[in-house]
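One chain of protein is taken out of this complex; the other chains stay put.
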Amino acid sequence: MVAYEIFQLVVFPGALFVICLAFLYEWVDRKLFARVQGRYGPLYTGPAGILQPVADFLKLLSKEDIVPRACDANLFFAVPVMYAALPLTALFIMPIAAPEALVSFEGDLIFILFSFGLMTLLIFLAGWSSMSRFSAIGSVRSALQMLSYEIPLGLVLVCPAIAARSLSVSGIVQWQAANATWGAALQPIGLAVVMVCMLAELELVPFDIPEAETEIVAGWRTEFTGRRLALFRMGRDLEIVLVSALVVSLYLGGAQQLWLVPAAAMFVIKTAAVVAVFSFARALFARFRIDQMIAGMWKYLLPIAVAQVVLVQMGLGA
Amino acid sequence: MGYASTVKVPFGPQHPALKEPEHFLFEVDGDTVVGVTPRIGYVHRGIEKALELSTYGHGIYLAERICGICTIAHTCCYAQAVEELMGIDVPPRANYIRTIMSELERLHSHSLWVGLVAHEAGFDTLFMYAWRDREVILNLFQELTGGRVLHAINTLGGVRRDISPEMADKVRRALEHFEGRTKEYLRIVRTEPTFLRRTRDVGVLKPADAARLNAVGPTLRASGIKGDVRRDDPYVAYDEMPFNVITSDSCDVFGRTEVRTEEMMESIGIIRHALEHLPEGVFRVRAPRNVPAGECVSRVEAPRGEDMHYARSNGTAKPDRYKVRAPTLANIPALCKMLVGIHVADIPIILAGIDPCFSCMDRMVFVRSGGSTGRAR
Partner (left out) sequence: MSIVGEALRQLRRKPCTVRYPAEKAPVPPRFRGMPAWDMSKCILCVLCQNACPPGAIRLIGKGPEAEIEYLMDRCIFCEECAEVCPKRAIVMSDRFELAGFDRSKMVFRFRKEKEKQPEPPKHSAPTANG
């Protein structure tokens, strides 16, 4: 029994499975983004380039390790590891193979929200510790961005919890399963707000302000190379899995069995669809400037989020 | 980063937003640029001296390589200057072919720029689309001249390849496709809200400033001033071409985008007219080897603005002095004016807004004894 639990944690649906999903979704994202732009995307590594993210990861691992002389060494070494570990940890809370997650407790939704905040904090520290001008600007922008999207995000994420009377992600999934409905059908506004906030959380166009290539090189990760950059990229991919898992669990029914299709397969299909929406959306826009983004978030997104909370409190969509 | 002090943010010579090595040192207060110091001279190639060391016939290939993509404009300008010194008349058919080539070059240069400015604004999809459709023009060039970018079609005394009626039909068909695409870009840049937000009221250059700082080309025209060498001092066959000089009163990056995109429509019209009225006859006359003594200035409206060549001959087969003023150099003072008082995030889009081609303009070397580095003012 202990051996099975260890298997669950390490292999399926635990760390290994999730990391494979992360690489898979990076491929989905790159491929779809390329197709929208009339390109092929990854092509040669594995069938249709499906192994390209893994190849990139391995290549970065073997690259020269450059540490800027001025950097804060402790932070500089620690942040990439933490950045990769945090979404991996948070993913244990997500119900992947069954409506019940590996780790689940009342209030784990709060922990997810907290981990999103922590991710941004880590990004800030990453940029700050490398002591480069571009990194510093990138990290300040990242923190500013968090101030604008975190509040609507928090408000809206609470709505499914109110509806399900449970602060646990697994609880919300089970509530959807019991009522045979999807959160998206009850709270479409909430889903829209979450998608916009998640574009910002993942730093995708039009909110890729902290790492705007043409403005500040690579933003907060300018100074990271080799192993550390590989960890950052894996952390980013895991974050994409986490975000899409959260959207699927709260709004799209989560990991529920559908006739003969097992719950895990449904989960993969649904999250892949969410990733596809993200990568399609990021092909459609130009990048906002940081002041425009913050103003827009506070002016438009926050009232909408509040309206969603009010609607739920009035009993609509609950 | 204290509140009182300013931060110096270097831009280049290696920076993703600058495709060419050039350095700008920005003084940034919070998120606002308060000062900018350009420093040019990273890609000084000694091209003027090389022109003085080569014969007139060979020099045209050097002139072709002054700029990365304005090959027709520079060779036109060179050929005009030398032809005037030689006192030869270019046959009308050659002039028409030169006009067609110049306008095709404007099409590919402007669509390249539309892509670039979209990329600077983070709009990579438009960037990819614009560059994909630019291939149509490049392929056309490849069939017309044998080269995609280095066309080697202008020569002293005319052009080296004729446009056959079949080729003319091919050009017309390609233009039909390209016209539709250009209209699409015009629609996108005018309606895409995120793109408008990044370009409207960004990099403002008032008409008075544009005139005072000698801006040229689309940068000048986007500030509402009708300045176009094609109209003011017609060369090749432009005096016989019907076209409008496009201007915009918005004075910002959006205006520059609009002016360039609409100019593409005008260029398509010019090419159609020129193909329709292509005169019969020879397309090349023999140029003498030696050139009588004299001097000459020739002006051409390159896609980026007014391009000026000056040649002085001394009766030998090589020029005595040759001077090139590429359009980007004329736009640098205006650029520095635009760059003050803006957000840091707008730097790349404003830099890209003048369609800089730093490598063509670099004729500057700083030699300073005792000091460390020279700075251009």
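Letters A and B mark the chains in the order given here, with residues in each chain numbered from 1 onward.
Basically, contacts are C-beta pairs under 8 Å (C-beta built on N, C-alpha and C of every residue); 3 or more make two chains touch, one makes a residue touch a chain.
Note that the coordinates shown come from a computational prediction; the quantities given were computed from them, not determined experimentally.
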Item to check | Neighbouring shown chains of the undisplayed chain, as defined at the top | outcome: A, B
Item to check | Which of A:Q37, A:T89, A:T225 or A:Q257 contacts the chain that the document leaves out | outcome: A:Q37
Checklist entry - Out of A:F12, A:W182, A:F280 or A:W298, which is the one that touches the chain we can't see? => result A:F280
Checklist entry - Which positions on subunit A touch the chain that was left off? => result 34-40, 43, 280, 283-285
Checklist entry - Which residues does subunit B use to touch the chain missing from this display? => result 54, 57-58, 61-62, 125-126, 129, 132, 135, 139, 142-143, 146-147, 150, 152, 160-161, 184, 187-188, 191-193
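As a convention for this text, only the chains that are shown with their structure count from here on.
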Item to check | Separation of mean Cα positions, subunit B and subunit A [Å, integer] | outcome: 43
Checklist outcome for this item: Listed in rising order, the residues of subunit B that touch subunit A in the complex are 1, 7, 9-10, 15-17, 31, 118-126, 128-129, 132, 192, 194-195, 197-198, 343-348
Next on the checklist: Going by the contact rule set out above, which residues of subunit A touch subunit B in the complex?
Outcome noted: 36-39, 133, 136-137, 205-206, 208-209, 212-217, 283-292
